[in-house]
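Quick one: the structure is below, questions incoming.
In this view, the complex is presented without one of its protein chains, the others remaining in place.
Per-chain residue numbering starts at 1, and chain names A, B and C are given in the order in which the chains are listed.
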Amino acid sequence: MLRFLFRRILMMIPVLLGVSLVVFIMSYFTPGDPAVMILGDMATQEDIEMMHKELKLDEPFVVQYVNYVKNIVTKGDFGTSYTTKQPVLDELLARFPNTFKLAGLSVILSVLIGITVGIISATRQYSILDNVATALSFIGVSMPNFWQGMMLIIVFSVWLGWLPPSGFSTPLHWILPAVTIGTSSAAQIMRMTRSSMLEVIRQDYIRTARAKGQSERVVIWRHALKNALIPIITVVGLSFGRLLGGAVLTESIFSIAGIGKLMVDAINLRNYPLVQGGVLFIAIVMSVVNLIVDVLYAYVDPRIRTQFTTFNIRKKYRMEGDRDE
Amino acid sequence: MSEKTIEIRHKSSGMMRDAFKRLMRNKAAVLGLVIILILILSAIFANVVAPFSYDEQNLRQRFLAPSPEHWFGTDEYGRDIFSRILYGSRTSLMVGAISVTISSGIGTLLGAISGYYGNRVDNIIMRFIDIMLAIPNILLAISIAATLGPGIVNVMIAVGISSVPGYARLVRASVMSLRDQEFIEAARSIGANDFRIIMKHILPNCMAPIIVQATMSIAIAILSAAALSFLGLGVQPPMPEWGSMLSNGRAYIRDYWWVVTFPGVAIMATVFAFNLFGDGLRDALDPRLKQ
Amino acid sequence: MNKVYQLLVSILIFSLVLGGCGSSSTTATTESGQTEAATTEAVAEKTFKDTLTIAHWEEPATLDPQYSNMISWFIVEKNIFNGLLDYVNDEYVPVLATSWENLDDTHIRFHLRDDVTFQNGEPMTAADVYFTLKRATESPKSASSYKTLDIENTKIVDDYTIDVALTMPDEAFFNTLSSGRGYIVSQKAVEEMGEAEFARNPVGTGPYMVSEWVSGTEIKLTAFEGYYAGVAQTPNVIYKFIPEASNRAIELETGDVDVALNIAANDVERVREMENADIVMVPSYRYTTLTMSMQDEILQDKRVREALVYAIDKSLLVDVVYGDTADVLNGVMPTNAIGYKEMTPTEYDPEKAKALLAEAGYADGLTLDFQVDPGSEYLDIAEIVQSMWQDVGVTANIITMDRPSYLAQGYNYQISVRAGNANHPSNILIIYDSAFGDRIQPNDAYIDNALNEFRQIYDDAKRKEVLDALQDYIWDIKYTIPLAHTKTIYGVSNNVENFVPDPLGLVDWSQVTVTE
Partner (left out) sequence: MREKLLEIKNLKVVYSTEEKVVEAVNHIDLTIHRGEALGLIGETGAGKTTTALSILNLIPDPPGKILEGEIDYNGTNLLSLNQKAMRSVRGNKISMIFQDPMTALNPVMTVGDQIAEVIRLHHKISRKEAYIKAQMMLETVGIPGNRLKDFPHQFSGGMKQRVVIAIALACNPELLIADEPTTALDVTIQEQVLDLMDKLQKEFNTSLLLITHDLGVVAEVCETVAIMYAGEIVEYGTLEQVYNDTKHPYTRGLFDSIPKFNEEVKRLKPIKGQMPNPANLPVGCNFADRCPDVMPKCREADPIVIDTGENHLVKCYKYMAGGYEA
C-alpha cells in the first residue's frame, strides 16, 4: 500500500507538468491581452507596453514557461497576481478554506441523504416511498442551482429572516449554500446508490447472506452496501473534486469568497498567473481526492486491492497453484 | 449464468425488440418518452406552432403576465415567452444531446480501455483525465471559442469535453470490476479479440451506470450551456436558449415570476423526461432483470 | 401509476422538508434583529452604531491609488486618502493643498497644509507629494493621466511648498490631481512596506485606515484618530463585497447592511417600497454610447450612420433598459461633465432612416456585425437596438464575447456599445482621438487638433469656445450614437444620517452616522 501511495504521488508530477503546460499554452493562445484588461479600454498604447514589460509578457513563450516552472520548483513561487500583486499562493490559500468547507459540508449532507434515501428506494423498489424519492431526486437534479439558491434566500432570509442571505463567516451562513449545492449532488448520489444497490441486491451472495439467517438490515447495510459502494464513491469523489475546484454560481449568489469565483474572475481578467496557479492548485487537490478515491476503492473492494499488490498475489498463486486457468 | 449464455446467443435485433417491449411496459418511461417526443416535435415545428416569432419585441408590452394571448407572459423586451420556449427547445435539446454524445462517447471509450487494460495504459489515460479535470470548463470554453469563434458549436464541444472525465472514471470503475469475471474469460477463451470483448461483453454490462450518468448529464449540459451563454460564449441573441433565458431572467425573479419560471420548468421537464426514460431504458436493457 | 400526481405530491413534500430544515435552526435569529431594536429604542435617546456596513459590488484588487483604475477601488480609497484638491460644485477646492498659483503656463506652485499626518504618524510633506507624483508617472495605470507632468523639473521648494512642472499647458492636470490617482501616499510607508504590502495595508491621510481585509469578503476600516479634519463620526466602516446586485438590495432589506452601492435598475422600485430604506439617486458621470468603426467602409458613409441614429427610439430604449435610473443623452458627454453642451435631440424617424439608407444604396437592407461584451446592460441595449434596426431593414448580428476577447478585437468590428465614466472632456472625448488606438479610429484631424488644443487653454471662456465647437462637430459627424446618461444609485437605510451622495460613488463616510 505504501508503495502504491508513493507511486501515485510520483505520478502526480507528470500530471501537474501536463496541466501547467496545457494551461500555459491555452493562456498564451487565448485572445485577450492581460495588460488591456488591467488598464481598461481607455489605455493608451504606451500604457499597454509599459504594462507588458512590468508583467514580463514581452518574453518568449518558452522562457515564460521555463521560468514559471523553475520558480515553482526552486522557490515554491507560483507567481504574482497581475491585479493584486499578491503572491498567487496566498490568494488561493485565502479562499481555499471557504471552498473546502462548502464542498465538505455539501458532500457530507448529500452523502447522508443520498445514500440513505437511495438504499431505502432500492430496497423498496416501486413502492410509494421509492417513487416519491425518485421524483424528488429528479426535481433535485433538474432544479437550476442559482434558481434554488435565490429561492432559498428569498424564503429563509427575506421572508422568514432566519438565515443570513450572503457571506460565509458563521455556521449559520453555511446552511443555505450547503443545501443549495447539496441538493443536486444528493439527488445524484441517491440515483447512483439506488441503481447500484438494485444491481447488488439481485446478486447471489445477497441470497447467501439471507440464507444464513442474517437480518435484512445487516444484509443491506453490510453485505450489499459495501458492494454497491464503488460507483457511489466514484460519484461522490467526482462531485467533491468538482466542488473543491469551486462552485461558481453558488459562490456568486451567496457572495462567498471561494476558489470558483476567484478563478472565473481571473479568467475574465486574463490574470494568468492566478489562472495557472489556480488550475495547478485545483489539479493538486483533485489528484489528492482521486488518490483518496482509489484508496477507498481498494479499501472497499479486495479485488481492486489485489492490483496494488499484484506482484505478491501472483507469487502466492503460483506457490499454491490453485487457480484454475 | 445460464440466462446470460442464452442472452449472448440471441440475435441483437431480437434483443432490441425485447428491450423495446419491456420499455413500453414501463409507464414512467413511456411518459418520459412522450415528453421527449413532444419536445422534439415542438423543436421541429416551432415555426408552425409558435404564435409569435421568437425575436419579435414589443417594448410597450413588457412583462405581461400570462394571458390567453401570451400563454407564458412576455419577457423584458415584450417577447412572447411561450414562443421563445418552443424555439428554445431546438437549441437546448441540440446542446444537451450533442454534448452528451460527445462526452459519453469519448468518456466511455477512454474508461473502457483504461479499465480493461489496466496498468500502464490505465495510468496514462487516468493521468490524462486528471489533467482534463483540472482545467476549468470556462477556460476550456474560452479557448475553444477562440479557435472556432463564439457560437453554439463551441458550447456543445466545451460542455461535452468537460464532462468526459466523469464518464471515463465511472466506466473505468465498472469495467475494472467486470473484466475478471468468468464470462469475460470465457469470451477470451473462444478467441474473441479485445475490441470485441469490450464492445460486446463488457460495455453492455456497464450500460446501467452510463445511462444513468447520461440522462443526468443532459441536465448538466443544458445548465452549463446556460452558464457559458451568460459569459457571452454561447448562443448568440436573439436566438432563445432556455438556460440563458433563465439566467437573463434571474434579475426579475422577485417581480415577474413567469420570466424565470417557464424556462425553468422547461428545463426541469426535459431533464425529468430524460431521467424517466433513461431509468426505464436501464431496466429494459439490463439482462439481469429479465426473469 | 400517476406520475404527475406523484410529482405534485413530492413537490409538496419537498417544500415541507425545506420548511422543516429551516425550523430546526431558529436558534440564533436575534443576531441580526436590528429592526426590533430600532422600534423599541426609537422613543429613547438617539444612540449611534459604532459600525457602518456598506454593500459594495466589487472587491478592489489594490488600495494603492496610483495603481488603481476602477471606480470600485477608489470608492474605498476615498476614505483612506486625500488628494491635494477636490472638484466640488463645479470648482476645484483645496484639500491637502491650501492654495496654488500658476507661476507660468507650465509651472504650478502648491502650498500644502502643515497640520496633516499620515496614518503611520509621519507628517505629510512636499516630499510625499513629489513621491506620489513620481510614482504616478511610473505606473502603467496612471502614466497616461499624468502624461503632461514634467517630473524632472518638479521641485520641492520647502516642506510645505512644491512647484509642479508640466511639459505643456494643461488645464486637465487639475482634474487628474482631483481624481483618485491624485491621492497622496506616504513615501516612508511605501518604501518600508514595499508596493505589494502597501496595496493591502495602505497609509494615507484620510479619515479611515484598513484594519482587516478578508480576501473576497470584506474590508474593515477603523477611524484614524489623527485625521486632520477631525475624527470620523462612526468608528468602523465595513465594505462587504456582494457582487450579485439583487443580493445587495436583499441585504439592505434584511438590515444586514446600512448602505448598498450600485443598486440595479430593476431593484429600485423594490428598495423604494422598503420600510427601512430608500433610494438616493444622483446623476453619475457614466454614459452609454454605440460606437461605429470608421475603418469600416459601410459605416464611413455618413448617411448610413445618420440612418442608424434615426432608427433608434432612444427614449423608449432608455426607458426599457434603465427605467428612471438614466436619462436620454442629447450630447456627446455626460450632462454634468465639465463644459457639457446640450444638443438638439435627433427625432426617432424610421421613415427618414429608410430614405437615408436607400440613398446610400442599401434600399434592400443592410447587415452589420454588432459586437457585445455581455457585461452590464450592453446586451440589453444591443438586443433592443437590433430589434429597432430590423424595422428599417438593418440586420444586426449580435456577437457576444467575453470582455478580454472583445477588447482584443480592436477596431475589427462594425458596431459596438460602450460606457464612458469621466467628468473631464479630455478624458471623455479621448475615444475620438487617433492616438487612442482602437474602437472608433476616425483619424479625424479636426478632432485631434481640437482635443490637443482646448486643454492647453487656461482661460475658461476661450476653452469653452473650442470645446463647444468640438462637441457640435462630434454630434454632427455621428461616429458614435450617444444613448443614455446613467445615475449613481444608492440604497440607504433610514438609520443613516448625513449621507451625501457622490456622482461617482466616492462617498466620504467620515461625517455619516447610523442610529441604532
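Keep in mind that, in the parts below, contacts are C-beta pairs under 8 Å (C-beta built on N, C-alpha and C of every residue); 3 or more make two chains touch, one makes a residue touch a chain.
What you are looking at is a predicted structure, and each value in this text was computed from that prediction instead of being measured.
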From the list A:6, A:29 or A:205, pick the residue that touches the absent chain.
A:205
Hidden partner chain, residues of chain A it touches
126, 203-205, 207-216, 223, 226-227, 300-303, 306, 313, 316-317, 322-324
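As a working rule, only the chains that are shown with their structure count from here on.
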Most centrally placed chain, judged by C-alpha centres:
A
When I count C-beta pairs in contact, which pair ends up with more: A-B or A-C?
A-C
Distance between the centres, which are taken as Cα means, of chain C and chain B, whole angstrom:
43
Per the C-alpha centroid definition, the whole-Å distance linking chain A and chain B comes out as 21
Would you give the residues of chain B that are in contact with at least 2 other chains, written as numbers and ranges?
142, 146, 231, 250, 253-254, 272, 276
Residues of chain C that touch two or more other chains: which are they?
1, 3, 7, 246, 402-403, 405
Within the complex, which stretch of chain C touches chain A?
1, 3, 6-7, 9-11, 13-14, 18, 21-22, 25-26, 28-29, 31-33, 61-62, 67, 69-70, 140-141, 143-144, 195-196, 199-200, 214-217, 240-244, 246-247, 250-251, 253-254, 256, 402-405, 407-409, 418, 427, 430-431, 435-439
Chain B residues within the chain C interface of the complex
27-28, 31, 55-57, 59-60, 62, 76-77, 142, 145-146, 150, 230-234, 236-238, 248, 250-255, 272, 276
Taking the complex as given, what residues does chain A use to touch chain C?
30-48, 50-51, 54, 80-81, 83-86, 91, 94-95, 98, 131-132, 135-136, 139, 150, 152-158, 160-169, 172, 175, 179, 252-258, 261-262, 268-270
